[in-house]
Each structure stands twice: as C-alpha cells, then as structure tokens.
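Left out: one protein chain. Kept in place: all the others.
The letters A, B and C name the chains in turn, as written, and every chain counts its residues from 1.
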Amino acid sequence: MTVESTAARTSRRSAGNKAGTTGTKRTTSTAKKAAGARKSTEPALVQLLTPEGKRVKNAEFDPYVAGITAEDLRGLYRDMVLTRRFDAEATSLQRQGELGLWASLLGQEAAQIGSGRALRDDDYVFPTYREHGVAWCRGVDPTNLLGMFRGVNNGGWDPGGNNFHLYTIVIGSQTLHATGYAMGITKDGADSAVIAYFGDGASSQGDVAEAFTFSAVYNAPVVFFCQNNQWAISEPTEKQSRVPLYQRAQGFGFPGVRVDGNDVLASLAVTKWALERARAGEGPTLVEAFTYRMGAHTTSDDPTRYRHDDERAAWEAKDPILRLRRHLESAHHADEGFFAELETESEALGKRVREAVRAMPDPDHFAIFENVYADGHALVDEERAQFAAYQASFADEDGGE
Amino acid sequence: MTVESTAARTSRRSAGNKAGTTGTKRTTSTAKKAAGARKSTEPALVQLLTPEGKRVKNAEFDPYVAGITAEDLRGLYRDMVLTRRFDAEATSLQRQGELGLWASLLGQEAAQIGSGRALRDDDYVFPTYREHGVAWCRGVDPTNLLGMFRGVNNGGWDPGGNNFHLYTIVIGSQTLHATGYAMGITKDGADSAVIAYFGDGASSQGDVAEAFTFSAVYNAPVVFFCQNNQWAISEPTEKQSRVPLYQRAQGFGFPGVRVDGNDVLASLAVTKWALERARAGEGPTLVEAFTYRMGAHTTSDDPTRYRHDDERAAWEAKDPILRLRRHLESAHHADEGFFAELETESEALGKRVREAVRAMPDPDHFAIFENVYADGHALVDEERAQFAAYQASFADEDGGE
Amino acid sequence: MAQTVTSKKMALAKAINESLRRALDADPKVVVMGEDVGKLGGVFRVTDGLQKDFGESRVIDTPLAESGIVGTAIGLALRGYRPVVEIQFDGFVFPAYDQIVTQLAKMHARSLGKVKLPVVVRIPYGGGIGAVEHHSESPESLFAHVAGLKIVSPSNASDAYWMMQQAIQSDDPVIFFEPKRRYWDKSDVDTEAIPGPLHAARVVRAGTDLTLAAYGPMVKLCQEVADAAAEEGRSLEVLDLRSVSPIDFDAIQASVERTRRLVVVHEAPVFFGSGAEIAARITERCFYHLEAPVLRVGGYHAPYPPARLEETYLPDLDRVLDAVDRSLAY
Partner (left out) sequence: MAQTVTSKKMALAKAINESLRRALDADPKVVVMGEDVGKLGGVFRVTDGLQKDFGESRVIDTPLAESGIVGTAIGLALRGYRPVVEIQFDGFVFPAYDQIVTQLAKMHARSLGKVKLPVVVRIPYGGGIGAVEHHSESPESLFAHVAGLKIVSPSNASDAYWMMQQAIQSDDPVIFFEPKRRYWDKSDVDTEAIPGPLHAARVVRAGTDLTLAAYGPMVKLCQEVADAAAEEGRSLEVLDLRSVSPIDFDAIQASVERTRRLVVVHEAPVFFGSGAEIAARITERCFYHLEAPVLRVGGYHAPYPPARLEETYLPDLDRVLDAVDRSLAY
C-alpha cells in the first residue's frame, strides 16, 4: 500500500507539537490541578471546538495545542476523512462478502485521530478491535487490519513495526499488557509512554481494574483511553456504571478526565497532557472520550432492536468531521482545492483497499500448524506430518484414478 | 457447644439498637454528606473511642450508637475478649498439632465485633477466612470454624443456619457472591442487607472491582467491609494502592468511609450507617476498617522476615480490647466482678474448644465421594464402588492370613 | 407411534428460547442473565422476547464482566434463585473460569451438601460459522476435568428443549454447551414428552461394523458419515453422547461390545480432549472386544484458526471416513 497517514507524510511527529517537546515544561502542579478540577458531580467535558466549529478557550488544555498550525489542522481533518472512507469501504466489502465481519469506527474518528496524533513514534499503542483510526495514525497499512475480519489471519501485522499492538478481542485484556509494557519502559529508564484503548463496556472487566491498580502502584507511564461510545453492543453505559466513567480513576489514585470525543482538537490536547504526565513520571491517567457509535456494533448487529434513531440524529449534529470542516472553513485554514483533492485521495484509498482485499489470498492449509510455538512442539510436528500424509492420500487417490 | 455470643444471649439484635430500628429515620442527605465528607486527601478516620478509652463526639456517626447502654458495651467487650481467647486457643492448638493451620484475628477484634454486632439476624455475611469474631457474633459454633483448619472438612457448617457463609479462601471471590445475594434481596423486596468481608490485599482482585460495579449498577444492598490490617502476608498496603482504600468506592459511584478498626464503637456505628443505607435502598457502601494484624498471617508465616517489631508495638498501644476496657472502667460501666467472671468464662471457653477439637473425629474415607454432586454422578458412583472393592481387598487379605 | 399435536418443528435456538420461557413461567426463581440477553435477545436471539415478557428483574442485562456474571449468579443461587447465565461466546468464558472452578463447582462439597447451586451456564460453542478469533472454540474438556460440574451438549432441537428443562431443574451446576452452528437446524420438539435421563447417551442410528461417538455439533456430521459409509456397504452405529460429564460409558461399552470398533469425534483439540478419556476408559472396559484402537478425530493442537482455515481444522466427512477406514483396516 502506498497510502500514508498525515503523520507519516510529515516526518512522524505528534500533531500540534512542532519541536516534539512543546508542553513538556508544564509543571506538575498545573497538571494535578487539571485533574483535581474534574471532581464535581456534573461531568466537566473538555471541549476546544464546539459542534459548530467554534474554537473555545480552555486554560488547562489550550497549551497542549498551542503550537498547532493550519497545516496540522488540515492533517487532522485529512486523517479523519480518510479513516472514515476506509471504514466505509470495509463495511461495504463486508456486505459484498469479502469480509466476514467489520467493526465500524463511524463517529469515533476524532477520539481516535486526536489521541493517535498525540503519540510519539516511540510510544506504544494497545488497541481494541475498533481502533482503525489510531492504526492509521501509526502508519499501519489499512489492508493489514482487514485480514482478521476477512478470516485469513488473527491479526498478523508486526506490532513492533509501528508500535501498534494486535487487535485484542477479549475485552479489557490489553489494558494489562499496556500496563506491563509501561512498567518495562520505566525499568528501561525511557521516557516514552503507552496508550491503552478500551470501551465503556470493557470498563466493567476485572482486568481493567487490575490494570488501574498495577499502573498506579508502579506509577507506570500509561494512558487509559476509554472511548465511551454510549453502547456496548445493546447495553447503554448505565449498565456499566452509575457515575461517569472518568471518575473511576480517582479511587485508584490517578486523575480521570472526560473529553469531547467528537472534538479532535480536545482529544489531541487531553491525550498530550496525559502522555506528558506519563513521560514526566506522574504515572497513569484515564481519559474518557465521550463519543458515539454511529453505526451498528459490528456488521452482524442490528441496533434497531435496542436504540432509537433520534439518538443517532442528535449525535449526527456533533459529527467530528463536520465540526472540523466548519472550523477550517470559517478560519480560512483550507480552501476548496484542499477538500477536492482530499475527495480524490479518499476515492483512491477506497479503490486501493478494495483491490487489495480482493487480491488477499487464502492462507495455506498448513498455516494451521505454523507459529503455534516459537521453538516447536513434538505434537504439532506429528499432527502436521499426519495432515500432510492425509492430504497426500487425496492426491494419490486422484492420481490413481 | 454451650458457648454463646453476647448477641445470642440477648435475643439476637444489633448492639446499641434497642428497638432494632434506631437510626433508620436518618435522612439520605445526611448519609450522603457523611460520605461526601471523606473526599479530602488526608484520610478522615472515624473514631468514637480514643486509644485511651475516651469517648469523642462525631456528629455524623454518634446517632448510630445513640441508644447504646452500658450492658451493650459490656457485651461488645465480652465478645471481643472471648473471641480473642478462642483465637489464642486455636493458635495453641495448631502448635500442639491439633490444627494444620490457623489464621489469627488478633488485633482485629473491634472491626469484627463492631461490624458483626451491627447486623440483624436476617442480614447475610460473606467472610474471608479470618472472620472468627464475626462468626462469633452470628452464633456460629466456634468449633465449626476449626474443621477446615484441622483438615477434617472445607467448612462444613450450614451457611443458612446463621446467615454466615462458608469461609472463602480464594481472595475476593466472595464479594461477588455477596453482591448476587444482595441482588436477590432486592428482587425479593426484602429490607435485609449483606456484608462482604475482604482484606487490603484482596482489594486488588478484579472480582472485587466487578462486585463494586455490579452492586452499583443494581444498587444492591451490600456493605463491603475491608479490614485493612496493613499487610497481605508480607506485602504492605502500598503494594495494593497508592491512595487510601476507602476512596476506591467513589469511582464506582458509592461512598467509602475509613473507620478506626480498633474502635469497636466506631466500627459498630459506621457499619450500622452503611447497613441502613443498604436497607433504605441507597445501595452499596465501602467501609475500610483501619486496623492491624498483630500476629503472623497464619501459623505458617514468619513476619520477622518482613516487618519490624516497632510497628507492632505502636499498634499495641491502640489495642481494641484495652481501649474499651479503659472506657468501661473510667465510665464505671463495669466492675471487677464483671471482668473476673469474664475471665472465668474465657477459660471455660478455651477448655471447651480444646476438648471439642481433640474429640473431633477424622472423616470417613468415603467422605471423599460424598457431596461432590447434589443429584449424583455416574463416575463418582463408579469410583466409589471401585474404592470400596479396593478397600475390601485389604480386609480380605487380612482375613485370609 | 404417531406424532402428537404437542410436537412442533423448530430451530435449535428457538427450542432453547421456548424452554427458557417455560422455565421462567413455571418458576419465579428462575432468572436469565448475561450480556445483551435483554432487549437484543442475545447475539444469537436465544433469549429473544424474554425480557419483554418477564421484565428486567427476571431477564437481566449484566455489566460486561463474566466473572461478575457467574459470581453474582452464585450469590443469587445462595439466595434461592435458579440463574441461567449466558456466556456470549465460548472464548469469553475464561474470565469466569475461576468462579466456575473454585466456587461454583466446589460449593456443594465444601458445605458438605448444605449449599446447592442450581446454576446453568449456557455457552454457545464450536466453529463452522466463519467467525473471528475466540468465537469458535470448544472448551468442554477444560470443564469436564473439574469435579462438581455437569456438562451437557444437545445435538438437536428436541434435546435442546428438554435438556435445558432438566439442567434448570438440576440442583447441580450445569455447563450447557450449545452447538452454535446447529442453532438454525430445525427438528420436531414435543413439549409434552417425558424426557429420558439428562446424562444418557442415545443410539441415533444402529449399526454393526463400528461405533461413532459424538455430541453436540458433531452428531449431525457422524450421521452423514454413516450415510456415506452405508453406500460403501458399511454399517456404522452412531451414538449421541449428549453428556460430557458424566459420560455414559455403559452405553458406549454396550455399543462397542457389539461393533468392536470405536471412533470418537469432537471439534475440540484431540490432545487432552474427551476422546482421550473415552478411549482410555473404553479400552479398559472392552480390552478383549476391541479389534482396533479407539481412534479420535478432532481439532489439532493449535489455536482455532482464522475462518478461512476452519474447514481444514474441523472434522469433516472425509476426515471421519478416513478414521473409519483406518479402524476397519485393523
């Protein structure tokens, strides 16, 4: 694939962070205050761009996007648009039978691109199964994401290649891997950080609580990024918690913040803040990105059985892409040419993904026996040999006829 | 056994609660304020009796022990003394080889008797393996507790008999059972409550977090009673959390309170408050009883490897029994006769326990095959029959010689 | 006997739905709980319509935490309820494994029989539906080794209906493995029948040359194998074991004493699978009867593969026939 995320095209740095260090001088006390500020019962939602695209001031978090340029903003916009295009293509490939399943990120582009672009190359990402936008930011070839949904592998990209771990389907599990990885960073004396994505539903898993405990006790440099998209398949967030999810962190001894997950700028700023806390040795942070799953849970799901269209309509007005477009237009940060060019690029991406998926070969039968172990296993060898003989028996039969 | 807890001797009601209803009129808002008050970073420790035995005022919690009489206080004292005596006897029985193991509650008498005496008969208790004092309050025959430590059974008392569940060794598991039981109470429309005991170490288990989540979501009438005895075997509480444990609750949407676990009066009051919240439909509460494990983790443990004697010495000054004795004496609530009589009763208890344990028969070999299933299982039947034949073969051999 | 009017043709999933409905109707202590079992009716619609008819207090959407689901079900059972728990897919039962193995399985023995835990854990299991990772596994062996649990798996709608009735009525915890690839297979269900014992195997096809033993999704395959073998003049007996703990060894033994050959088929990996236990015990019981070693057809010692490889991984007609040939060649 020749498609590249905006980060990849612009020398792999965090968006809005020219020198790659802006904001690291921020004092600990300010950061703590920011966290402390979220204690009221009315959830404080960090928002920098209103749904209408108006930039609003936020004393705590503005500094984290202070260096952002029009080009950066266009880059964020481009990433969101291309991610959505990719996602739509995957959905349609599923309908055409090219994929067995697809988990759409529709509506969550800002949370993912904002947080994804906050990362440094040496940071490490632990996604769920829906972080196609984050993968995009990390430069993971989008085709790679489709292998597991097509059923040709269970992931299969090299996590070390882009510091982007494999998708994890068992919800919550990866938060512990992220914590362990972050503990390793501390042991190495490095200043990189880890981000672990999970959903509102996953927040109920014991593993997530244990990740909170371990990361707090070891002061691990990890950001827990919870995309609260209001639904866990058919269950609304009230089935997981009776208080806003970002408040969960406090009882484990680290700050939690709720950010407007449909606001790419706020998602970027809050994630950068959290990552810098991590780098500065202040330990874990929980970011709850308040967003909405615009589509079905997966292509197998039928949301009409459990939610009303009105809800979706209300969230459509807060669309993350539309909002940034309004801002770009009203601030004259982008001209028609930009949008037109992006449209072309977008279509090209769709086409390339389509072609790549259709050309994706089925795995060899013997792949079943590969990679079960790194150092081999006598039984696997035996079964492989038996299978080979069995397969050969058909060839013999065919040949013998 | 003829030994009886003070509750059993006094027509089974909560201590300090003549009518069995005192305090139920307490308004929700006051209760909430009490909880809200624990938000500061310096842990607020609820204390009603100082280590010197001085009664101190507490606007929030005094009402819960307002009706307490001198007789009640003597009862609490008696329960603590007898529990400690029983515990000491068990420790010495272990040394004599009569028990395989013993987990001493030494130092935690106030937390256990205070909370145990706050319960109504129709409340239900889910203990860990160390709640001998609570068992005492529930009227469980102390000898019953020794069966599992002697190795003749894995519990074996009837939990329904005294609404006191079996000891649970896998740490944290029982908090979910408690939550489910409490959900059942709600379904039944009953106004009883559940109390789940667990330790500071157990607070790290995912199961405990899931219990918090379920109980909050279903607003279950359950009190989570964490005895923070400062140690989980060799690990200090800092290995489990970087903030005080009672704060954990807040992030799940219910209040947490830290009470002086060496103060029986405060433990009683705070537990009553929490139970009444439960009965009033206000859902779960976390009580952290701040106390100290005076002895080894179990008789197998050697605490000299990981902690200093000074620490123990400091806590000795806060001894729960001494403290109440000072109060009883200075307030002239008890005379020498009372203490002398208690001493006699105490020795008699020790003797009876000793004799009962020594008389405890080993289980029949066939007990292995009993109660594996309620409705039977063909394989168990087969193995039992084979075992019987095998056993009989020795008899044959012996007979044949 | 002619079919009675109480008999209806229904899909296996629908049969479970009807059985749950009947249990909810009959006993106010029965509750259904799990992820998405309410409004959605479960991802396979097995609980479709139940919450609507019995309310949120009887049909409970739970937080997404399997240990919590089983752990609170245990608590509800202690309070006198009879919870029927749904685990959404086979691969997601493992967070609940501790509660199942150390609590659910052992409470009756631990209490010397004073506590009964009539909890049913429903697990849609097995492959063949083209799903992603963790959605196609067959973990029954991992439960069968654990004393205190009963494990059953129906192969058809009628058994699904009746075995669910019996599982709910059982005072023991029952792990109820539902063959998800057969959810849509229809067959007759007589809702007025008197069912046989829950743990008894059934001869679904009599034969003389070799016994095929299977349960759940593999019974249908074995019937197809028997058809195919019949065309080649071989008479295979097909046993539907129905129960994995206990296993009806008497029925297998009786069959093998006649046919003298046994092939066990399951989707789960062969290594430490139920075939191993059956082979070991039947060889002991029928040592002088067996003309060939008991052969096993099942999954390989490898994680369940991605969907495009599952046809290769799963036992199919050819692989079972191959085992039949190998057995008969002795």
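In this section, a contact is a pair of C-beta atoms (placed from the backbone, for glycine too) under 8 Å apart; a residue touches a chain by one contact, two chains touch by 3 or more.
Since the model is a prediction, treat every value here as computed from it, not as a measurement.
Undergrad: Identify the visible chains that the left-out chain touches across the whole complex.
TA: A, B, C
Undergrad: If the hidden chain were put back, which of B:8, B:88, B:170 or B:322 would touch it?
TA: B:170
Undergrad: Specify the residue from the set C:60, C:144 or C:265 that touches the hidden chain.
TA: Of the listed residues, the one touching the omitted chain is C:144.
Undergrad: Kindly note down the residues of subunit B that lie in touch with the hidden chain.
TA: Spelled out for subunit B, the touching residues are 100-101, 147-154, 169-171, 201-202, 204-207, 232-235, 239-240, 300-301, 305-306, 362-363, 365, 367-369, 372, 377, 379-380, 383, 387, 390, 393-394.
Undergrad: Considering the whole complex, not just the chains shown, which residues of subunit A touch the missing one?
TA: On the subunit A side, contact with the omitted chain comes from 153-160, 165-166, 168, 170, 173, 175-185, 187-188, 206-207, 210-211, 213-214, 217, 370-375, 377-380.
Undergrad: Suppose we count only contacts with the excluded chain; which residues of subunit C make the list?
TA: Against the left-out chain, subunit C lists 67, 91, 94-95, 97-98, 101-102, 105-106, 109-110, 133-134, 141-142, 144-148, 245, 268-269, 271-277, 279-281, 283-284, 287, 292-296, 300-303, 330.
In this text, only the chains that are shown with their structure count from here on.
Undergrad: Of the other chains, whose C-alpha centre is the longest way from the centre of subunit B?
TA: A
Undergrad: Distance from the CA centroid of subunit A to that of subunit C, rounded to the nearest Å?
TA: 37
Undergrad: Return the distance between the CA-based centres of subunit B and subunit C, expressed in whole Å.
TA: One centre to the other, that is 41 Å.
Undergrad: Mark out which residues of subunit A touch at least two other chains, giving numbers and ranges.
TA: Answer for subunit A, listing residues that touch two or more other chains: 204-207, 239-240.
Undergrad: Two or more other chains touching the same residue: where does that happen in subunit C?
TA: 62-63, 65, 67-68
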